[in-house]
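The structure is given below, and queries will be raised subsequently.
Missing here is one protein chain; the remaining ones are kept as they sit in the complex.
Letters A and B name the chains as they come in the text, with residue numbers starting at 1 for each one.
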Amino acid sequence: MVCATRLTRKTDDVSTEKILLDVSHLNVHFQTPEGELQAVRDVSFSLRQGETLGVVGESGSGKSQTMLAMMGLLANNARTDGQVLFRGDNILNVPTAQLNRVRGHKLAMIFQDPMTSLNPFLTVERQMTEVLQIHQNASRGQARASVVRMLESLRIADPLRCLRSYPHQFSGGMRQRIMIAMALLSQPHVLIADEPTTALDVTVQAQIVALLRQLQEDHGTSIIMVTHDLGLVAGLSDQVMVMYGGRVMEHGLADDIFYSASHPYTSALLASIPRLEHADDELQAIPGMPPSLRNMPAGCPFAPRCGRADSDCQRPASLRLVPEGASDHQCACHHPGAKA
Amino acid sequence: MPSSTLAAEPERSPWRDAMQRFRRNKAAVTSLVFLILITLVCVIGPWLLPHAYDSTDWDALKLPPALTHSHWWGTDESGRDLLVRCLMGGRISLMVGILTTLTSIALGVVWGACAGYIGGAVDQVMMRIVDIMYAVPYLLIAILLVTVLGRDFYLVVLAITAFSWMDTARLVRGQTLSLRQMEFIEAARAMGVSTPRIVFEHIVPNLLGLVLVYATVTVPSVILTESVLSFLGLGIQEPMTSWGVLIHDGAQMLDSAAWLLIFPALMLSLTLYSFNYLGDGLRDALDPKDR
Partner (left out) sequence: MNVPVFPLQSNPPLLQVRDLRVRYRVNDSKGFWPKTRQLEAVKGIGFDLYAGETLGVVGESGCGKSSLAKALIGLVPSESSKLMWFDQDFAKVPIQRWGSVRRDVQMVFQDPLSSLDPRLNVLKIISEPLRTHEPGLSAEQRKAAVIETLIKVGLEKSVLYRYPHELSGGQCQRIGIARAIILRPKVILCDEPVSALDVSIQAQIIQLLRQLQRDMNLTLVFISHDLAVVKHISHRVMVMYLGKMMELGPKNTLFKQPRHPYTQALLDAVPKADPRSERHKSFSLLSGDIPSPLDPPAGCVFHTRCTHADAHCSVQEPTAQGIAEGIVNACWHPLVHA
């Protein structure tokens, strides 16, 4: 009985491709009864074609808000400033009509809980063909044919039965695959995946990861993977951005982040997660807890928990190149380098 | 070992949070103040006014309201001062409202929480009893009770209680069913806490918010029911009066002495309105959207 696919190796080098997404100094503020809270501070990164960016952070790190800001999906009381260039055009704070030409079409997003992203009252066919009918002016027949082709290319068994069914009839893994299929229908240049596998079992997660890798090989899609799972990021990403307390703590190629971590938070995080492949040493827990938006420390957000913090750290650190590090390895720390 | 570094804030129980939210709602606070005022006025007022509610003033029959004479709100066809009668009527209506609500809520909460938590056959039987009570034509039974046993104040309370506890029971049962699934209830069971203790120490306190809101909405409905009974001539006995009785009598004099209807109707409406606003305010205050 054949029931397995092989997970392929990641081979492409993307450093020569053109830049698709260029984010500079993105800030997100929220107006609340308690005053103005800042969820994202001064975030900048760029993404090339075919590249994968892993954005790692815990709750309160601002990683999801950054993505929502780019897609224009923030709540009404949010204010953004900065610049987000998608293929050269600014998409931040532009009128909705202009944003809609890009959003869902060339810049797609999938979320953690596919159940709430899918309309429970419409069949899968309706929801998927709607995307094509709006963005590509396809007729119903054409749209249906494209959808079936897409489902087949994602190796979804029995696509016709799938189309006739409703979201609640599927398992979590299937729903996530349908979400990915929907996001891919208009062949987006960039796919943002916000914790796409957090709610899934580990064997199903492996399938979704293989699927995303397949996508990159077949279509050259760039992926932004937002997650708290360092393992997930390790396998998929070319570049990795570590966020904490709304700021970027460290940013560089995956190998640099994992093997030559410079920021105390990154090294502390790597030392505190239980790892299957490590021998059974004691975990080194990080004391304290992540800051809430209301109690953000002035200066470096990680200072209260950092072993290397001193009076310098009352001022926020800006992103600087890591001394003796790679040319694109940046760290926001007054004391980069050695272990926390 | 990491230490918890909590700033020295005063303790914030869920009730205190709710009080703060409530205070921010101007309409609700105004309603609460109005209700307290009107209760005080109805309780203390009649002792301060020169006229008694049942004393007839043969020189001032059907006198229109004016500030020039001692009957500020006028008199009725028997010469009784309307203002003091409105206040006495307020005493009765409010007392009926609050007392009936208390008993009917108490019964409903106990019934619904037990049915919801114990479940199974007990739940089925208890809810079928509720269904049967719903099916009984309450107004007819109330009329029957009152006609046979007389128009006693406590009988009116009993009659109205008997037919208003079911709504609370159903509501409480529904909430209990969803609370029962919560992990802290499972934790209590895993700890070996007995069923009655779980119901009274965990389930009921978590229901109280909802029940409080429901109670403030039940009071006006009870006052109205009492008014209806009085309007039908089956409520409080003469010479004692309630707003319902006053409205009943006033309606008959509409063309010749409209003030006899307007003043009690106004008092009743404002009170009902305030209770509803209070209930809205409580509901918004207790709704943990911020948490």
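The criterion applied here is as follows: a contact is a pair of C-beta atoms (placed from the backbone, for glycine too) under 8 Å apart; a residue touches a chain by one contact, two chains touch by 3 or more.
Only a predicted model underlies this, so the values are computations on that prediction, with no experimental measurement involved.
Remark: the absent chain touches shown chains A, B in the intact complex. Considering the full assembly, A:287 is the residue among A:287, A:307 or A:323 that touches the omitted chain. Among A:174, A:243 or A:300, the one in contact with the hidden chain is A:174. The omitted chain makes contact with just one of the residues B:137, B:174, B:205 or B:233: B:205. Listed for chain A, the residues touching the missing chain in the whole complex are 1, 3-10, 58-59, 157, 171-174, 201-207, 209-210, 228-235, 237, 254-255, 258-259, 268-270, 272-277, 280, 282-287, 289-290.
What chain B contributes to its contact with the hidden chain is residues 1-4, 6, 8, 11-14, 182-184, 186-194, 197, 202, 205-206, 288, 291.
FYI, only the chains that are shown with their structure count from here on.
The distance from the centre of chain A to the centre of chain B, with each centre set as the mean of the Cα atoms, comes to 54 Å.
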